[in-house]
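Missing here is one protein chain; the remaining ones are kept as they sit in the complex.
Let's turn to chain A:
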């Protein structure tokens, strides 16, 4: 315990990791493909959209060599829908994460969930697993918050606000969403009271996890310690019960 590093990722680390997410841009200048450790970037031809990692997209944006296309879930209509879902539909659960890109059709064949509408991209390979799902490109489904929603949204609002339609409204909606979900996170620990020890955090984003990891783990640990003696007693009883059952079986035989 000499090294008091927090368990898990801290917010700055999460923000760094989120820069690997792919995002769609509209280039303004030609740029040849760059070979990188993560693979080649697509060659940029001005009117044609391309997917780049967020860090590169931000760099090009800063140099005024590209415009960023905000992901569909970051548009005001989509955010309004999510806020509505969070507040009215289920006041306890978080809004669901984006659906997987493939689903089974019941006959053992996997079909793409939503067919891509973009033309000229048929040769692109379909990515099935996180963390490289195209959850923030223009193909992302609207109405669902991806894992890195808060970091992507904040970064885009800070550095590419002019590319986001109706940025002030988006900013206000994001604040609402953040507040609602933070309140849910705090309230969710109440479910631990019964001693189930299980917390449903489906749909919670990376930044939210980094923020409340210490607190939630602390509560879980505290409840576990408080219930340790009762748990030991219960187990003993269970074992005794098993023994009795066995002896009953023996009698029956």
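As a convention for this text, a residue touches a chain if its C-beta (ideal position, glycine included) is under 8 Å from a C-beta of that chain, and two chains touch if they have at least 3 such contacts; residues count from 1.
Convention: contacts and distances are computed from a predicted model.
Missing from the rendering is one chain, named in UniProt as "DNA replication complex GINS protein PSF3" (options: "NADH dehydrogenase [ubiquinone] 1 alpha subcomplex subunit 12", "SCO1/SenC-domain-containing protein", "Adenylyltransferase and sulfurtransferase uba4" or "DNA replication complex GINS protein PSF3"). Within the whole complex, the absent chain has one touching residue among A:17, A:59 or A:167, and that is A:59. Only one residue from A:15, A:31 or A:204 touches the chain missing from this view: A:15. With the whole complex as reference, residues 1, 6, 10-12, 15, 58-59, 62, 154-155, 158-159, 182, 185-187, 189-190, 192-193, 195, 207, 210-215, 217-219, 222-223, 225-230, 233 of chain A touch the missing chain.
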